[in-house]
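For reference, the structure discussed in these notes is given below.
Right after this comes chain A.
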Amino acid sequence: MNANSFILRVQGLAKTFRMFHLEATLHAFEDVSFDLSAGEFLLLRGHNGAGKSTLLRTIWRSYLPVAGQVLYQSRHGEIDLANAADVDIALLRREEIGFVTQFLNARPRVAAQDIVAEPLLLAGHERTAALEQARHWLDQFGVRRELWRAYPSTFSGGEQQKVNLARALILPQRLLLLDEPTASLDAGARAALVSRLAELKAQGVAMIGVFHHPGDVAQLIDREINLGTRVVAPAQHEEPQYVAV
Partner candidate 1 sequence: MSLATLTKPWAATSYGFLDASAKRELRRKMLKAVAVPGCQMPYASREVPMARGWGTGGLQVTLTLANPGSVIKVIDQGADDGVNAASIRRFVSSVSGAAQTWDTLDASIIQSRHRIPEEILRENQVLVLQVPDPEPLRDVESNISIARQMHADADYGKLWLTLYEQIVRKGRIMQGASYPALVNGRHVITPSPIPRWDVPKLHMSKHLTILSAGREKRIFAVPPFTRVEPLVFSDRPYLVEDHAGLTCQRSGLSGFFMNELPMDGGGSRFEVSDSNLGIKAIRRTEGEPDGIGDTWYRNGEYSA
Partner candidate 2 sequence: MSLETSSALQRAAPRLMADAPVLTMAGMSRAYGAVQALRAVDVSVYPGEVLGIVGESGSGKSTLLRMMNLEDTPDNGDYRLRLPARADRNLFELDRYERRMLRARHIGIVYQNPHLGLLMHHSSSGNVAERLLVAGERSFEVLRSKARVALDASEFPLARMDARPIELSGGMQQRVQLAKAIALEPSLLLLDEPTTGLDVSVQALVLDTLKRLQRERRITMVLVSHDLGVIRTMADRVMVMRHGAVVEQGLADQVFQDPQHPYTQQLVHAKL
C-alpha cells in the first residue's frame, strides 16, 4: 500500500496492565489492527470493558502499548506512536493530534476565552485573532457571553464541557481521538459539536471515536470496528482501579 494513503496504521496493537501489588496482569485488548485515512471517521464499538477508551488512550500514549505498531504520518514524516520518544509525542499533541473528552482540565484564574484560545497561541497565532476565534467557538457551543471572561473552574459540569470542546476543536488537527464527547451534553451543544466535527472531517481531519450513543454522530461515521470480547478482565473493571483519570 502506498505510504500516503493512510494517516494512521495500527498493527497488532496490544495493551496489558501489570499491577504489581496484586501480582496480576489485566489484558485490555490485543492484536488490534486497522488503517485510517485522512477525513475518515472510525467508530469503535464493543461492550463495556472491551477496551475502547483504553485503545484511544494507547494511541494518545497516556497508556504504553506492550506490542504492535501505531504508524502515524505526521507532517514531519512517519513515526510509530507505540514507541515514539516522549518529546515527539508531546510535539504531536501540540501540533497534530487532539484528544477530546467530556472533562475539562480547568486551571484557576484562567478565563474561559483564554483556555480556548491557548492552542492557537501555542501554534503561533496572533493574540487578538485567537481570542476572536475563541469567542466564536464559545458562542457556537452555547457558552453564554457573560461567562467568556470568567474562570471555568467555578462553572457547572455542562458549561465546563462546552469550554473543553471549544478548546479541543479550535485548532484543526490531523487526527482527533474522541472519547465520548457527547455524554451529558445538551441538544444545542451536541448539534454544534456534530457540525464542527463534520466541518473538520471535510477539511481532512481523521477521527476515531467512542460514543455511548453513536446515533449522535451517525452521519459522520464511515467505518466501524468492533473490539472483541476476549478480554480476561472482570467485566466491572474496564480499567485497572489505580488509573487516575
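The set was built so that all candidates are chains of the complex that A comes from, given by their letters.
Rule of thumb we're sticking to: contacts are C-beta pairs under 8 Å (C-beta built on N, C-alpha and C of every residue); 3 or more make two chains touch, one makes a residue touch a chain; residues count from 1.
This is a predicted model, so every value here is computed, not measured.
**Q** Please find, within this complex, the candidate from 1 or 2 that touches chain A.
**A** So the chain touching chain A in this assembly is 2.
**Q** For the complex, give me every residue of chain A touching candidate 2.
**A** 16-21, 57, 61-67, 74, 76-77, 79-80, 82-92, 107-110, 118, 242-245
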